[in-house]
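Left out: one protein chain. Kept in place: all the others.
Should a chain be cited, it is by its letter among A and B, assigned in written order, with residues numbered from 1 in that chain.
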Amino acid sequence: MLEVKNLHKVYDGHGRRVTAVGDLTFSVPEGQFACVVGPSGCGKTTLLRVLAGLLPATSGEVRVQDAPVTAPPPGLAVVFQEYGRSLFPWLRVRENVELPLKAQGMARAERRKLAADALAAVALSDADSAYPWQLSGGMQQRVAIARAIAFQPKVLLMDEPFAAVDAQTRADLEDLVRSVWQRLGVTLLFVTHDIDEAVYLGQRVIVLSASPTTVAEDLTVDLPADRDQLTTRSDPRFTELRSQVYARIRKVKAPASEGAPA
Amino acid sequence: MRILWRILLAIGLPVVLVAGWWFDSAGSEDFYQPALSTIVDAFGRTWTWEMFQEQVFPSLWRLLAGYFLAVLLGVALGALIGLSRSSRQVLEPVLEFLRAFPPPVLVPIAILLAGIGDRTKILVIVFGCVWPVLLNTIEGVRARDEVLSDTCRTYRITGLLRLRHLVLRAASPQIVTGARQALPLAIILMVISEMMAANEGLGFTVLQFQRGFQIPEMWSGVLLLGLIGIVLSLLFRLAERSLLGWYHGQRAGQREF
Partner (left out) sequence: MVSVAARRPRVTGRRYRSVTLGALGLIGFGLVLEVAPRIGVVPIDFAPPTSQILVTLVEQLDQGSFWTALLRTLTTWASGLAIAVVAGAVIGVLLGSLPILRAATATTIEFLRPIPSVALIPLVIVLYGTTPRSTITLVVYAAFWQMLIQVMHGVADVDPVALDTARSFRLGPWAKVRYVVWPSALPYVMTGLRLAAAVALILTITGELVIGSPGLGKEIDTAQQSNEVRTVYALILVTGVLGVLINLVIRRGERALLSWHPANRAEKGAA
């Protein structure tokens, strides 16, 4: 579904060359929930933007649904970290969710239904005629998620979506994302800096190294499919996995192993 | 009780000022500064319905026509220029140069080029008022939020929908600022062009009163001009509130920190 081969991205500007991504290769099969973690500045966001077609790669190949990515691919939705800035403040919640569908030329009745269903899936049916800025941060992010759901994508990319949200709300949103994923069967790539979140949510955790970024480790999360904030997080296997990821990140942060894969 | 206090605060000072003027000027012998009562009296006598129809409405119509044309032109051009970085870079110095000219100088030029007439006056207002709108639109369109822009790209919101939402509505607070700056300019230009190059209209009439030494009538004209300024400003505020309700709501929410 998602294929990244020897992705290399260099930023050229202000007199400096910054290698955001060194040499990245991995692929995500259809329907998988994969999390991407890494030290800060390791190009996680760059990777996501290239996958989303928002940024061209310097070299290497990126394919979504078997087609090379040159522009935002169809059937792919993105949930950004800055929910406040990704929702249109002059549109009501319902209209925000419907807008991409409107752009597709969908008929009003169908739009309404999809939007209503999506808002129900994120438990925001009551807020559909509010304006985004009237809602709390967590609720705004849920609107963004609802928008992605209504879009009926095959691939969902999420860029540290809960980084700007408080811890308790984050727990609710994490469970929401998992239930949405299970319901829709989308291929989900979830970028985060929170190791616990990555292990809790994903079927697989891809650990990136510091710049020049490569894949430092690729773990399968063999926790049960039914995850719960309390029980899963106190599961010894969870602790094992998370320590493994943490240790790996510690290693790739240290200068001695710069760029050295597992 | 609070409401009473609020009302008192709101009208207290104006009432005091007006009353002060009234009593201070009562029985005034000064030819040039008649009593307020005389002025009010003259107001009623002068600005009859016919007077309104003959002199005031044509002026207002020219003012509004010029103003709205300027806004339309300014927004359309501003959006075009703002969207293209190269046009911005090419045109920015030229526009900065042009906007530095004090708008009143347009009147002599207009008189030279087009003589005295309705069309001239509207043209003057358009050419004077387009600048704040144009420049503010360019600025507003340019400073698009990146995240919003990325959202539109990923969700493939393009074309007219994109123009309407991402470009224009996002820039609307800035555009409205431009329109707000242009309004007093429009009034100034209307009055000047009527005082310098007209044989009818509100500005012309008031100046004629001055020349004919009809002083109370002149004062009443000044008052009327002032009132028009106030009313137009109020109407603008109302329009702004409905257009930018979302913007004020959003900023109020952000301030809560």
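List of remarks:
What we mean here is this: a residue touches a chain if its C-beta (ideal position, glycine included) is under 8 Å from a C-beta of that chain, and two chains touch if they have at least 3 such contacts.
The shown structure was predicted, so the numbers you read here are calculated from the model rather than taken from an experiment.
Between the chain not shown and the residues B:152, B:206 or B:244, the one that touches is B:206. Contact with the chain not shown here comes from a single listed residue; of B:26, B:80 or B:109, that residue is B:109. Only one residue in the set B:56, B:133, B:198 or B:225 touches the chain that does not appear here, and it is B:225. For chain B, the residues in touch with the chain missing from this view are 9-14, 17, 32-33, 86, 89-94, 96-98, 100-105, 107-109, 111-113, 177, 180-181, 184, 187-188, 191-192, 195-196, 203, 206-207, 209-210, 215, 218-219, 221-222, 225-226, 229-230, 232-234.
To be clear about the criterion, only the chains that are shown with their structure count from here on.
Residues of chain B that touch chain A in their complex: 145-148, 150-151, 153-158, 161-162, 165, 169, 172, 246-247, 249-250, 253-254.
Listing the residues of chain A that touch chain B in their complex gives 52-54, 71-72, 74, 76-78, 80, 82, 85-86, 88-91, 99-100, 102-104, 131, 133-134, 147, 151.
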